[in-house]
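Here the complex is missing one protein chain, while the rest keep their positions.
Right, subunit A next:
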Amino acid sequence: MEESDAQRKMEKENLGPRMDPPIGEPEGSLGWVLPNTAMKKKVLLMGKSGSGKTSMRSIIFANYIARDTRRLGATILDRLHSLQINSSLSTFSLVDSVGNTKTFDVEHSHVRFLGNLVLNLWDCGGQDTFMENYFTSQRDNIFRNVEVLIYVFDVESRELEKDMHYYQSCLEAILQNSPDAKIFCLVHKMDLVQEDQRDLIFKEREEDLRRLSRPLECSCFRTSIWDETLYKAWSSIVYQLIPNVQQLEMNLRNFAEIIEADEVLLFERATFLVISHYQCKEQRDAHRFEKISNIIKQFKLSCSKLAASFQSMEVRNSNFAAFIDIFTSNTYVMVVMSDPSIPSAATLINIRNARKHFEKLERVDGPKQCLLMC
């Protein structure tokens, strides 16, 4: 219980300027306006209320979910029922009288995702007229500058028609405002389906979604927070978002061969999703990426309790040595060496030198260079 109190206290201290809703505004229009987000590119995470977006975000980004449903209920706030600011992502959560949470992002999002992307989370479809009006009136604002749209479908939903309808209206908005956005559909909560039927059901849904999304292209994944599919889906999404990922992989391979590492992994910085990896021999544990990611995220949560931030880690025993360190501005690297006779300092120097080359690669317009070590 103490950790949650400490967490909440820390979140309170990070609170930005609180935005009060103006009193007396007519129903359906929101007095405070979404600030100009024209500069930053967005990742929209959308889906029906209750489809699992908040849990998903919390798991991938290692955010503490603070679900506080105490009612405030007075004057204009009666409209909004209850307002709560989750400061780590600066989302407003509205909790209505039935207990459903509707979340939407305002700017000040502190999570930088792959450099310049900002995560916005929207509940889409199925709410009361207040949210409908707000959504429609702010539609252009919401869908402008979108880099990625991730739409979450609950596989157990009984209102398939409605879900598809809302999905299509989001696609229309995307077509109008950000036609270059990449679209991913996640069929979520697959653990609730019988194992032998999962492939069948997913294929059905995938076909429907592909058909509905034309002329836009969408990639579909089936996910569940209780197995490795969520991590793999998000890793695939991140993989597709990296501009020159093949080149990155080639250079990573060269790097690994040069320093004689057993395995080298490249993680995205905020989420520890594996962007690419190179291994020189067959590894036994197929789940190791997700496990490492969970372990480090858990460690980061512990560090944040002490207001410390995780930077690097070295794990060593008589059989191997592993190094996790900041690599470029958007990535972490993990190097696993199975020759314990190589001293740590040597590997760390290698990593440091490689860093400069990979930084250049990250800058999109940088000249193509091969990795050479003297």
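Here, a contact is a pair of C-beta atoms (placed from the backbone, for glycine too) under 8 Å apart; a residue touches a chain by one contact, two chains touch by 3 or more; residues count from 1.
We adopt the following convention: contacts and distances are computed from a predicted model.
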item: Name per UniProt, for the chain absent here [options: "Barrier-to-autointegration factor", "Integrator complex subunit 10", "Neutral amino acid transporter 9" or "Vang-like protein"]; value: "Neutral amino acid transporter 9"
item: Of A:His165, A:Lys203 or A:Lys291, the one touching the omitted chain in the full complex; value: A:Lys291
item: On subunit A, residues whose C-beta touches the chain left out of the figure; value: 1, 4, 55, 58-59, 62-67, 191-192, 225-228, 284-287, 290-291, 294-295, 297-298, 301-302, 317-319
